[in-house]
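The complex appears here minus one protein chain, its other protein chains still in place.
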Amino acid sequence: MRDVPTTQMKVIEAIRNGLDVAMDLDPHLICYGLGIDDPKRIFGSTVGLAEKFGNGRVFDVPTSEAAMTGIAVGAALRGVRSVTVHQRLDFFFLAMDQLINNVAKWHFMFGGQRSVPIVIRLILGRGWGQGPTHSQSVHSWFAHIPGLKVVMPTNAADAKGLLLSAIFDPNPVLFLEHRWLHEAVSDVPSGDYRVPLGQARIVSEGGDVTIVAMSFLVPEAIRAAGLLARHGVGCNIIDLRTIRPLDWDTVSAGILKTGRLLALDSGLPICSVASEIVAFASERHFQSLKSAPRRLTMPDHPEPTSFGLTRGLHPSAESIADTVCEMLGLPHRFAPDPNAGPHDVPGAWFKGPF
Amino acid sequence: MRDVPTTQMKVIEAIRNGLDVAMDLDPHLICYGLGIDDPKRIFGSTVGLAEKFGNGRVFDVPTSEAAMTGIAVGAALRGVRSVTVHQRLDFFFLAMDQLINNVAKWHFMFGGQRSVPIVIRLILGRGWGQGPTHSQSVHSWFAHIPGLKVVMPTNAADAKGLLLSAIFDPNPVLFLEHRWLHEAVSDVPSGDYRVPLGQARIVSEGGDVTIVAMSFLVPEAIRAAGLLARHGVGCNIIDLRTIRPLDWDTVSAGILKTGRLLALDSGLPICSVASEIVAFASERHFQSLKSAPRRLTMPDHPEPTSFGLTRGLHPSAESIADTVCEMLGLPHRFAPDPNAGPHDVPGAWFKGPF
Amino acid sequence: MNTQLPNDPSLRLVREMLRIRMVEEAIAREYPKGEMRCPTHLSVGQEAVAVGTAAALERTDPAVSTHRAHAHYLAKGGDLKRLLAELFGKEAGCARGRGGSMHLIDLDVGFEGSTAIVGSTLPVGVGLALGIRVRAEAAVACIFLGDGAMEEGVFYESANFAVVRKLPALFICENNSYSVYSPLTKRQPHGRQIHDVVRALGLTTAAHDGNDVFGVAAAVKTAVQAIRDGGSPVFLEFSTYRHLEHCGPYPDDNLGYRPEKDVAAWKARDPIVQAQERLRDHPGFSGEVIERWRSEIAAEIDGAFAFARTAPWPDPSTRAEYVYA
Partner (left out) sequence: MNTQLPNDPSLRLVREMLRIRMVEEAIAREYPKGEMRCPTHLSVGQEAVAVGTAAALERTDPAVSTHRAHAHYLAKGGDLKRLLAELFGKEAGCARGRGGSMHLIDLDVGFEGSTAIVGSTLPVGVGLALGIRVRAEAAVACIFLGDGAMEEGVFYESANFAVVRKLPALFICENNSYSVYSPLTKRQPHGRQIHDVVRALGLTTAAHDGNDVFGVAAAVKTAVQAIRDGGSPVFLEFSTYRHLEHCGPYPDDNLGYRPEKDVAAWKARDPIVQAQERLRDHPGFSGEVIERWRSEIAAEIDGAFAFARTAPWPDPSTRAEYVYA
């Protein structure tokens, strides 16, 4: 990080701060989405913006996800950047035509004459009975599509820095925030702080196994590394930060360094980012792999609602550590922390219902 | 094939025949889609159906892809199966909310009480300037989603057999027909002929390399095998036929047999079915692989319109054969057939414009 | 456990509203204990639309609904124990704990499903109507929606198809003037009447007071009859008001997003209080009757909560089931 003052902030505050900075920098930047100026302010991420920048630049919209996405394209063509927000990614399926046929392709299909610099914030749900239609993350879909950039921040500094880069990138960027990370605190540089898109972050530099992760799996991987360290196993953890374009150089270096790869994915398994990373590793680095590369993802079914069915649904520090031990032929297995709170909330701060 | 009379048919005729048989079998089955009863009859695939079964069962619809998909769900809940058709998959992006949040999940999210037995025909375009928005195949997206079944037939017999299985399957099935295969002719059993979903077909049993393919890449792989046979290379070609559920047993057997895997994909590369197959191979059969598994897909960008830009866009027999030789460390490289017709049409039968 | 219901239709309507109110209030009371762990949208204040509509439908008429479906489910006859068990995430839940409050189903009473994506059951409901037509049945498909769902394009597509094919579809729009915290004024143009838009689409429409259960029942009865007689699909708009927060168990008028005088005016027009007033001179109705209902219903609710609370979780080994039929 550069030599600028930092403040401890939650992810959600860092996003708010990033929006504030961006709206100051670009007098035409607009922010809109259902509830953006309501009492809850998108989990707090837009507090004060409507007051500061006015209803012309920060406004609530009808429940019309498809049109609101195409409208962002049109505004961008007229020189007006935007940050749209959807309180759950699950609602954004309504906008797939606009996303794929217009947002992702406008630059290409008109021969590069226009670009569509827009940011779409998609909030990912999990637990507290979010269930099949309030918990989905199809980042792997988005990673499939040329023309899109896809960001999945893990901590507050990255959330702000990636958001500012996304806003001022000439391309459309999907910004996937996990609800469970919203309250995670870290030092955040003030002002126009940017983290480049397309650069992964090396979280830890162990030598035994390379763990590639995104979003809420990065803190799980870090916890797993802690468990494994007690057994002398060193983890090389890569936080992808950007899912597309993916930082293949950093991933390659990690694979070459340890010869062992575990790809984590916060979404469904089949045709996932984890699949892509494992495929890349075996296609490009076959000779350097010391053991079969592995994946750990959510299971191949929707998230059920019941508290009784969601325990162990997603990869956790323990399942990650177990898998690493399997890969290394070590006997250790890790039991869940008996003092952990209920498995379906990110922490005591989460009170439901949404 | 069973001991039933067969007739030589085009894929498109086999589909028509399958629909006809199914509508005879199930008096409540309906078929609808834009243009289903118009003079062109969906490239001929619905000829005569409106006349035989009446407008109550075979009908044209408004240009409303989202609603028409949800309507199929509702009809299915009332005991009415349907076959919907979209003349390009590209139009179906409008229906993603219905597909993901309702079609794929209805059975799961209501605890298995109701299923949604519907078939959605999606026609895939290519060439003749179909360009960025008339040539897409996101079968990899669909393969990502639990609750969906995804079929990609290659020949006329399979087209009919898979279609009939799809129609009478209790689950939603996406049936992806490639425009370039519509006129391919083969022997098709008459009557209620079914090919089970989820079973791949072993096309050829060579011992040197296993090629996994779908849709129009199967004939390309067969051509490639012909080229390679001249050099003594034997190809074990697997036609997936169903992309989800995928026949992992057959794929595994193929990998174990040859120790070499080339996964072809008719779609985009990242997070693709080819990625999944390569990931699976290296995760499960790492010790059995003699060389790095490989993928061959379309490039990571949209299909441009220009004739001058589409040559060599998709994998071809030659590029497949080249890749196999690379994998085997053989020096041979294959030039395109100088007598082949224009690269942007499937054959002389294709007159454009759509 | 459902005690003998009054034979008199008016009394039944009032009792059913009271029952739904008491169920919702019990959920609100219990929710903070953290046993019902799912997003939950209560219907307090909006009972009349659900009850009046269901009263005019046959049990076999299929219905679909939205995120705010408790009242629709119960009014249609959905099982209370299984509703609560669903909120508790139990295997005995109406969706086996897979769906939670936003995904209710009771096939025994034609409640075909409610879902959490705004607008997403609209075409499903029209599809039910199409199925009815294809099978030459006499049923009417009832489609509940909110004023917010009108903003989703799929509403227009669904309504258009229903008219083009003249399907037996009945849209029941509960216009409570809000989508979450957003008033209609931010989402739809000033002065627009929702039912006017729908009339232009070609449906038969009308707007009524959604807090008058007798009026609702009468309007829906007429509509259902017209549809069964082969008329156009019908869209009925009912104005009503939600008493509690959009999602969750608490009142939220402290947030100030709704004008105080609106809140007061609507609460003064509480559908249950109003209906009771209308029944003042009804021979079968009295303070004692109400009290008897209250205690019958309270007992039913207690029993249902006890059932839900003690019912077993789904077996975790079945978690991956029901993906394919």
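What to note about this one:
Every chain is named by a letter (A, B and C) in the order it is written, and numbering of its residues begins at 1.
Keep in mind that, in the parts below, a residue touches a chain if its C-beta (ideal position, glycine included) is under 8 Å from a C-beta of that chain, and two chains touch if they have at least 3 such contacts.
All of these numbers come straight from a predicted model, not from anything done at the bench.
Here one chain is not drawn; of A:I30, A:I211, A:A292 or A:M327, the residue touching it is A:I30.
From the options C:R135, C:R199 or C:R294, the residue with contact to the chain not on display is C:R199. Although one chain is hidden here, its contacts on chain A can still be listed: residues 28, 30, 56-57, 59, 61-62, 64, 66-80, 97-98, 101-102, 106-115, 117, 146-147, 149, 170-171, 245. By the touch criterion stated above, the residues of chain C touching the omitted chain are 151-157, 160, 163-164, 186-189, 191-192, 196-197, 199-202. Even with one chain removed from view, chain B keeps its contact list with that chain: residues 34-35, 38-40, 59-67, 90-91, 93-94, 128-134, 299-302, 304-309, 311-313, 344, 352-354.
One rule holds in what follows: only the chains that are shown with their structure count from here on.
Centroid distances from chain C, each centroid being the mean of CA atoms, peak for B.
Taking the mean of all protein C-alpha atoms as the reference point, the chain centroid lying nearest to it belongs to A.
For this pair, chain A with chain C, the centres built from the Cα atoms lie 36 Å apart.
For the pair chain B and chain C, the distance between mean C-alpha positions equals 42 Å.
Distance between chain A and chain B, defined via averaged C-alpha coordinates, is recorded as 32 Å.
For chain A, the set of residues touching two or more other chains reads 66, 90, 93-94, 131-133, 300-302, 304. Residues of chain C found to touch two or more other chains are 93, 95, 97-99, 103, 115, 117, 153-154, 323.
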